[in-house]
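Apart from one protein chain that is not included, each protein chain of the complex appears where it belongs.
Up next, subunit A:
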């Protein structure tokens, strides 16, 4: 008796008769349902990731609300999806990165970290005892050999490197918008990278941001440390964007 005959194909990660994994499909819905959108853009020497910062109520201390995390000094990520799962994923990323450095003596390449995390996510799609984490990870860093890197890791275990990526509630709109803006020959400097990321998010969500509505994280070739931009810097970029338009 197949488990789909009992109707479990929607409840645990087993194949449906049409060959679909319903639970994986529902995880993607969970990410969209969480309500935030994240955009990442890779320029010539800078990578930038922008995500929404929604502070749930007035009494919440806004300094404790964040979706951007440092993994190593030079690698950072934005998490989109179920907030409760974010810490688990961050701990795991940090563990992989530091274990690699301890065993090999040099910093983990961004692509390798992405692959390891993606393989970790894939485990949950095959084992019934645990659910997949309801998050997508947008990972950024400067690779010593290849330069700026932007990776997106999805809960199915699928991961790819990107020139620009969008994930979350407005994923489709964001991706379409970025595809129009970035052509094969597009070369972006630092300010252009950051401003493209911010303006894409503004356009896709249809709002004008205040500096406290978003979090912006960058790494650049000359200063590969993963840093979050201060509100003043975000404000200057927002002003530059509105003056351009």
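In this text, a contact is a pair of C-beta atoms (placed from the backbone, for glycine too) under 8 Å apart; a residue touches a chain by one contact, two chains touch by 3 or more; residues count from 1.
Everything below uses one rule, namely that contacts and distances are computed from a predicted model.
Per the UniProt record, the chain missing from the shown structure is "Proteasome subunit alpha type", taken from the list "AP-3 complex subunit beta", "Proteasome subunit alpha type", "S-formylglutathione hydrolase" or "Exosome complex component RRP46". The missing chain, though absent from the display, is touched by one residue of A:27, A:97, A:150 or A:196; that residue is A:27. Contact with the undisplayed chain is limited, among A:20, A:87 or A:210, to A:87. Mapped onto subunit A, the footprint of the missing chain covers residues 7, 10-12, 22-23, 26-33, 56-61, 63-65, 82-85, 87-88, 91, 128-132, 134.
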